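Take a look at the structure below.
Every protein chain except one is present and positioned as in the full complex.
Moving on to subunit A:
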Amino acid sequence: MKLDSMYQEIILDHYRNPHGRGLRDPFEAEVHHVNPTCGDEVTVRVHLSGGEGLDAKVEDLSYDALGCSISQAATSVAHDLLVGHTVGEAFETLEAYQAMVQSRGKVEPDEDVLDDAVAFAGVAAYPARVKCALLGWLAFKDAVAQAQASQAQTGGTA
C-alpha cells in the first residue's frame, strides 16, 4: 500500500521523537518559513564556524516547527544529516534529497548520501506533500545563505 510507503516507521519515529528540536544559541541567522497552503511553519537557526562559503562547517541546525508528520520528521532528519558537515557537503545532501522528493519516483535515491532521508522517497508519489518534506530543508538553505551574506557584509567570521 502506498500509504505505508510514505509513512514509514522511521518517519513516524522522527515525528514522535524529533532530533535536535528547539532553538539554540549561538546562531548567525534565523529564518521563518511557512507553507501558505496549509499554514505549517518552521523557524530554523544555523550556527556556522571556520572557513568561508562551502568550506564553513555547520555546527548546529536548531529549529522550532508546527506542522504535519512529514514536515516535522523531515526537519528532524535534516538536523541529523547536515550538522557536523561542511556547507558544501550539506548542500550536496540537500540537492540529492530535493531531487528525490521532487522526482515523482523517477530518481533512485542513493542511501550512502541520504541515509535515513531515503525514507522520504515515498513522498515523491504525492506531489501535494513535497512542500511538507522540503519546508525545513529549504529553510536551512536560506538560513545558511543569510548567515554567509551577513558575514560577507561585516567582513567577520564566526
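Everything below uses one rule, namely that contacts are C-beta pairs under 8 Å (C-beta built on N, C-alpha and C of every residue); 3 or more make two chains touch, one makes a residue touch a chain; residues count from 1.
Throughout what follows, contacts and distances are computed from a predicted model.
Name of the non-displayed chain as stated in its UniProt record, restricted to "Peptidoglycan glycosyltransferase MrdB", "ABC transporter permease subunit", "NADH-quinone oxidoreductase subunit H" or "Cysteine desulfurase": "Cysteine desulfurase". The chain not shown here is touched by just one of A:Gln8, A:Thr43 or A:Ser69, and that residue is A:Ser69.
For subunit A, the residues touching the chain absent from view are 1-3, 6-7, 12, 37-41, 66-70, 126, 129, 132.
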